[in-house]
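Sharing a structure with you now.
The complex appears here without one of its protein chains, the remainder shown in place.
Note that the chains are named A, B and C in the order they appear, and that numbering of residues resets to 1 at the start of each chain.
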Amino acid sequence: MQEIQPSDDPLIVAGRTYQSRLLVGTGKYKDLEQTRRAVEASGAEIITVAIRRTNIGQDPNEPNLLETLPPEKYTYLPNTAGCYTAEDAVRTCRLARELLDGHNLVKLEVLGDEKTLFPDIIQTLEAAETLIRDGFNVMVYTNDDPIIAKRFEEMGCVAVMPLAAPIGSGLGIRNPYNILTIVENASVPILVDAGVGTASDAAIALELGCDGVLMNTAIAGAQDPVLMASAMKKAIEAGREAYRAGRIPRKRFASASSPIDGTFF
Amino acid sequence: MQEIQPSDDPLIVAGRTYQSRLLVGTGKYKDLEQTRRAVEASGAEIITVAIRRTNIGQDPNEPNLLETLPPEKYTYLPNTAGCYTAEDAVRTCRLARELLDGHNLVKLEVLGDEKTLFPDIIQTLEAAETLIRDGFNVMVYTNDDPIIAKRFEEMGCVAVMPLAAPIGSGLGIRNPYNILTIVENASVPILVDAGVGTASDAAIALELGCDGVLMNTAIAGAQDPVLMASAMKKAIEAGREAYRAGRIPRKRFASASSPIDGTFF
Amino acid sequence: MQEIQPSDDPLIVAGRTYQSRLLVGTGKYKDLEQTRRAVEASGAEIITVAIRRTNIGQDPNEPNLLETLPPEKYTYLPNTAGCYTAEDAVRTCRLARELLDGHNLVKLEVLGDEKTLFPDIIQTLEAAETLIRDGFNVMVYTNDDPIIAKRFEEMGCVAVMPLAAPIGSGLGIRNPYNILTIVENASVPILVDAGVGTASDAAIALELGCDGVLMNTAIAGAQDPVLMASAMKKAIEAGREAYRAGRIPRKRFASASSPIDGTFF
Partner (left out) sequence: MQEIQPSDDPLIVAGRTYQSRLLVGTGKYKDLEQTRRAVEASGAEIITVAIRRTNIGQDPNEPNLLETLPPEKYTYLPNTAGCYTAEDAVRTCRLARELLDGHNLVKLEVLGDEKTLFPDIIQTLEAAETLIRDGFNVMVYTNDDPIIAKRFEEMGCVAVMPLAAPIGSGLGIRNPYNILTIVENASVPILVDAGVGTASDAAIALELGCDGVLMNTAIAGAQDPVLMASAMKKAIEAGREAYRAGRIPRKRFASASSPIDGTFF
């Protein structure tokens, strides 16, 4: 077996090539300087921005994220965090496109309620349809239902982003089988979005075959965000390499002649 | 909060300082060249050698591991793999000391049966006592019973190495609570030994507060051992950094006012 | 505390009262005699029938389930197993209503694909709307998304039936948090449908607060279906009683002053 070099293994989203499979949010840091240092430590090349909460030019008198994290260096991924209807989400994406000079890559999320922050799939489908018709490249936040995930792919979304667990919960991948099924059926990138709590959670996503992970709270909410960003960078790389390296099968004992079947936990 | 540099965070075993928290075995590779490349990719500074199966000078006509992996560069950790009695294990350690010119750091394992490869705790206790009296620095493979782990520490073992799961099973940490309890009670290094299957398993051990991980099959048995060695290196670093960075609490929802209590899975 | 009697604790669906919280399927048995004996051993009062696969009068020359399991004794719950579109499902429910003399309680399921047997939520929503408008009492098979579950309730479904795991998988409840969230938000009965493999899986559903469980393969596919039916009857009662009895909190140790928070697995 010929060994594969890391450089042979890029993430391709909407036609662009990235070396990093970690996408990070830019909110919840104590200041823009911490944001910048954490983003740098994470190695992320795609950064997501909550258009409703982050100044990227809406207010000319406030600090502008574009100055801290220059768009020449990072791919901006405007998101619709805080939107609860298709209409709101579409409007927010259009605003982002204006502010970013015609940039049409967006992360669509339409939430179902304020308690769980689960997506509202019906509204999300409606918004995705409109946005795709309108020329956007839509990366879409969804639940972990494989049929729904496939629907988004078939509509023309450029990436499908199932949740690992509720936004901000830090619970890690609650239903790995569902994520695995989504991955197995997909022909667009599958990126886990929401619910990652620590480094191993991120590694597991990649080991399952996901193409990447997007996170915000797990880094920004850690006691040392910059160190956690570094941990996540390494975890993502570790998970991807482990996936490509082909892990040993799980067996009850080394002496067992076959992998575990029937009884397992 | 002042951020901590990786260089401030060494592993100290038997008075020596190591930058790497990954200890690797040297068996089961297709040839010594693959062994060398995998060990290098792992970044390990301590390598364990099954004295009964590896030529470190017993047979002058065969390739000698000491030439492939020079003892000036690596700390050799002779182990007693394949021993089923205290007597055998003690004899094997003494042979190792002779072959390695007085080197007295050893990994003691005394197995209970050939099917499960679980340790025989009674024989291990007996062997550990003899070896410590005999001047060895004993790193000891044990089950995940916190009371037993503490016993080994109190006897004078320099590191305690509970299993994650049966040797060669690849099942990862089966009982994280036990490992956590061992870690919380310990004042010597706790290194998970045996049972790791993939990168996230290793990260989890470090996130629990373990001081390091020893593995062999997970790397040597992977389809691409050198790439898996690299994955493990990164996973160990990721897990350790995540541990030090202070992860976010687990909550059912971001909106929950307190971490999960009562209902969890 | 006054103790509650089992007789005080009925399941109420669509205005009717049942003592049993176990709903069973009638397919996949070796013959009608085994079906009858398993159903009796299960104690079920509601039995579901795949209209497309079971003769309840469509073919006057074949054995008729209504003679084996008399509708005076059992509430028949016709289901739309095998339907992949809203249109098919609606047509099947109407056929069932004719065959059962105006009976309008149905279990709606519209599948997304033949491999996973996951529901197609979009088609299911469409069918549910039509059926409710048409006077049916709809019990609906759905994924475990809490927002979708609430939607079905708000539309007027008389019970919501999230999957534990894929139909026929025997994997048990894959995502207990989602099921718990559905239960906490519901004001109609929540019945776990699909994925139960053994007795403890059924007990867990009730311990989470579900109002009941529907199963078929777990009983019909067991080596001894009649004994498994008895096991499931007891497991459902055990789970319900445990739920009502108020379990002890989970703690790492008896000596811990508070339930587990933060670190758990």
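Quick notes on this one:
In the analysis below, a residue touches a chain if its C-beta (ideal position, glycine included) is under 8 Å from a C-beta of that chain, and two chains touch if they have at least 3 such contacts.
Model, not experiment: these values are computed from the prediction.
Remark: the omitted chain is touched by one listed residue; of B:P119, B:G168, B:G212 or B:G239 this is B:P119. When the missing chain is restored to the complex, the residue among C:G25, C:G112 or C:G239 that touches it is C:G239.
The chain that is not drawn here is touched, among residues B:G25, B:P146, B:P189 or B:G239, by B:P146. Residues 1, 3-4, 114-117, 166-171, 197-200, 203-204, 207, 217-218, 221-228, 230-235, 237-242, 244-255 of subunit C touch the missing chain (whole complex, contact as defined above). Within the complete assembly, residues 112-113, 116, 118-122, 125, 143, 145-148, 150-151, 165, 171, 174-175, 177-178, 181 of subunit B touch the chain that is not shown.
Here is the rule we use: only the chains that are shown with their structure count from here on.
Residue numbering at the subunit A/subunit B interface overlaps substantially, since over half of the positions present are found in both copies. Chain centres defined as mean CA positions place A nearest to the mean of all protein CA atoms. Placing every chain at the mean of its C-alpha atoms, the farthest one from subunit C is found to be B. Per-chain Cα centroids separate subunit B from subunit C by 48 Å.
Averaging Cα coordinates per chain places subunit A and subunit C 35 Å apart.
Mean C-alpha position of subunit A lies 34 Å from that of subunit B. Looking at subunit C, residues 177, 181 sit in touch with two or more other chains.
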